[in-house]
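What you see is the complex with one protein chain gone and the rest in place.
Let's look at chain A:
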Amino acid sequence: MKKYTYTDKKDTRSGFGAGLLEAGKQNDQVVALCADLVGSLKMQDFINAFPERFFQIGIAEANMMGIAAGLTIGGKIPFTGTFANFSTGRVYDQIRQSIAYSDKNVKICASHAGLTLGEDGATHQILEDLGMMKMLPGMTVINPCDYNQTKAATIAIAEHHGPVYLRFGRPVVPIFTDPDQKFEIGKAWMVNEGKDVSIFATGHLVWEAILAGEQLAEEGIDAEIINIHTIKPLDEEAILASVRKTGCVVTAEEHNRLGGLGDSVAQVLAKHYPAPQEYIAVNDSFGESGTPEQLMTKYGLDSKHIVIAAKNAIARKQK
């Protein structure tokens, strides 16, 4: 197992804030919009640098999506910022009609996704957003794993023409990816090569997958770990190459079991290379209040559960 260490922990939303500032420096067409959550989305540095290119929308997310769509007519590259819940479910129809169906170059940037939003509870812990967004034709869906990758992804989507959903989170998590990485949309990242089981993880679950890989290695199991930071377009080639080698799969995501990364992977496997698959995901339920760590443990989204799932997948393979 390749060794991963970290010296610092930060929230991925801060990676977004840093990336937005950098994207704004690189391209003067980049503009930003926020629905009364500037502090939560870490957008203040961009506002300080480019006050005329920032629009405070107030608590009106539907209006924000429409204004963003309109700003593209005139060549702007709008980045919208609010919580993932209010970036998707609340404004699904606005995104569908005014952005996706209208082919508008809007970047929907969504913080506080999933259970790790924590104490605010299920009203704010969206676990369905990846599903909603990946079903929209033409939408690119990205869920990076740490501060550095979120920053790199934010810069990369400014250079990509087309609607993008960028999902990140609230808690501080280990920074273990390269600070100078070049983010390639749709290109999975090989975290660790292995031969016994493929672990496809996204977002906060990538670090948990690494911890699980270390545990499995101690038990003599050689896990291949791949960071699927782009849910759509999915890197089918990387997925199939891995599963052809290992013969079984664990998918890990901070999302409902229905409609997320796991289902995307399952669809690829069903068509090209059927193999045993175990899901690490929320089992079709809402979340609840608690600390991020408590919630990830209670709902089975941690390294311990990934280890169990990997063993189960391997056992099914051997039948």
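Keep in mind that, in the parts below, a contact is a pair of C-beta atoms (placed from the backbone, for glycine too) under 8 Å apart; a residue touches a chain by one contact, two chains touch by 3 or more; residues count from 1.
The rule is short, and it goes like this: contacts and distances are computed from a predicted model.
One subunit of the complex is not drawn; among "Transketolase", "Pyruvate dehydrogenase E1 component alpha subunit", "Sugar ABC transporter permease" or "(2Fe-2S)-binding protein", its UniProt record names it "Transketolase". Of the candidate positions A:R53, A:R170 or A:H255, contact with the hidden chain is made by A:R53.
Of the candidate positions A:P51, A:G75 or A:G220, contact with the unshown chain belongs to A:G75.
Of the listed residues A:D93, A:E119 or A:E218, the one in contact with the hidden chain in the full complex is A:D93. Touch with the hidden chain on the side of chain A covers residues 31, 52-53, 55, 57-58, 60, 62-76, 78, 93-94, 96-98, 101-104.
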